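Of the protein chains in this complex, all but one are displayed in their positions.
Going by the order they are written in, the chains are A and B; count residues from 1 in each one.
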Amino acid sequence: MHLADGILNLPTLIGSAAGAAAGLAIGFRQLTPKTLPSAALFAAVFFIVGTLHVPIGIGSVHLILNGLIGLLLGWLAFPVIFVALVLQALLFSFGGFAVLGANLLLLAAPAVVAHYALRSTIVESLHSQRRLMLLGLCAATIGIGGASIIAMTMLWSTGQQELLNLVVLFGVAQLPVWLVDATISALVVAALGRTLPSVFQK
Amino acid sequence: MLLSLNNVVAYRSTRAVLNGLNLRVHEGERVVVRGGMGTGKTTLMLTALGLIEHRSGDIRLMDHYCLSETDFAEHRGQIGLLFQDPDDQLIGPTVLEDIEFGPLNLGWSAERAHRTADDALNRVGLDHLADRAVHELSGGEKRLIALAGLLAMSPKLLLLDEPTAYLDEPTAQQLIRILIKSSLSMLIATHDPLCIETLATRSVLLKDGRLSED
Partner (left out) sequence: MSHEHRADGRLRVASALLVSLAAAMIRSIDTLLILFLVALIAATVVTTKSKIPLAVLAKRLAVVNFFVLWVWLTIPINWGSFSLSETGIALAVQIALRVNVIALAVSSLLVGMSGIDFARALVALGLPQSLGTLLALSVRALVLLENTRARLEQAMRARGYRSTMSTRTIRVNAQLVACLIVHALVRSERIRLGFIARGYTDLRWPSRQHSHWYSLPVRNWILLISVAVIIVATVTLPIFFNQYDHAPLP
């Protein structure tokens, strides 16, 4: 789901960096000595989850789970995903630093939307495994769908005709990602609801 | 012969931890491996199951030569490895789901896996914890549940890495009783005198990457 450096033009990079900075500013306010340790560990979880791959046909799909992370963290998803992306840029040279803002915006904004759209419903649904699974699926749909739409908008906004090919194919390529992410999110939300419901009640 | 390591060399990062190691475990034996900290007891267990790649030598599981991951994967199910830290081993959200993990990997039906898991939980005396979340268990309970997860797979051989570490005496004794009752062959890495006294039919010393009979 990451966009690599070198694809987006300067206005798009600046615009998305501004959006990401705004999200970070809100997320900051929730970073306190109390929330810091769990935020750090979630950044590590998000990083590690991105390295897990599920075999699909001849290839494999990397997990993203930004919807699930958002569900659990809300606005803290911005600083947490920011840190995970910085570590990826440092350790793997993915995505570079110039496109960090864009990648942060496309992953974290839908995460926050998932939180506000679904959190209260999850708290009311802790007694029902089926409903929890459905909510996990919704979280993934908002997460992957939202990220895809934002990424496609960014690519389209560069105004380059040749990149429009990439926009469509990018969208299509996210379908297997959504499928796997949604299934795993559903199962994880159900499992957490069963064994650690307090994680949804904070 | 259940397990055979012949002239095995295994490294951890750049250090040769097993250096031409020879070991055989026959049916009915409970072999204790003693050795100080950092001598390679855990490496021995992981290498025996192909979880760490060995540089040279040969390994046989249930009399089958295991050269590649595919070979190991085919025969691993008959050997149970109890990790030193049960937190490294427990993956299921609840106790029963964790114990079912192994049987399901062996291709057993959900019904059979459930029945076997129930039975294994009974054998360790913790059936009242079936629906408990794994992270809510005490250290001792986690160790026993991890063991139940292995027993549920009906193994022929158990590899036990410091099985009584961090356990209080009553729990350690309970664990040892369960092990003796299972009548399984075992390879046990330990320096607990209680374990050695009550379990060992043979004892070997791991030093400088090799084993010598005590």
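To be clear about the criterion, a contact is a pair of C-beta atoms (placed from the backbone, for glycine too) under 8 Å apart; a residue touches a chain by one contact, two chains touch by 3 or more.
Keep in mind that what you see is a predicted model, and the values were worked out from it rather than measured.
Participant: Of the residues A:31, A:117, A:134 or A:149, which one touches the chain left out of the display?
Facilitator: Of these options, the touching residue for the absent chain is A:31.
Participant: So one chain is hidden, and I want to know which residue out of A:20, A:89 or A:177 touches that hidden chain in the complete assembly.
Facilitator: Only one of A:20, A:89 or A:177 touches the chain omitted from view, namely A:89.
Participant: Quick one: which of B:44, B:153 or B:172 touches the chain that's been left out?
Facilitator: B:153
Participant: Can you name the residues of subunit B that touch the chain not displayed here?
Facilitator: Subunit B touches the missing chain through residues 46, 49, 51, 73, 76-77, 80-81, 83, 85, 87-93, 97, 101-102, 104-106, 134-135, 149-150, 153.
Participant: Using the touch rule from the top, list residues of subunit A that touch the missing partner.
Facilitator: Those residues of subunit A that touch the unshown chain are 4-8, 10, 13, 24, 28, 31-34, 36-45, 47-49, 52, 54-57, 63, 65, 72, 79-80, 82-84, 86-87, 89-90, 92-94, 96-99, 160-163, 165-166, 169, 180, 183-184, 186-188, 191-192, 195-196, 199.
Here, only the chains that are shown with their structure count from here on.
Participant: Roughly how many whole angstrom separate the Cα centroids of subunit A and subunit B?
Facilitator: 39
Participant: Which residues of subunit A touch subunit B in the complex?
Facilitator: 191-192, 194-196
Participant: Report the residues of subunit B in contact with subunit A in the complex, numbered from low to high.
Facilitator: 93-94, 133-135
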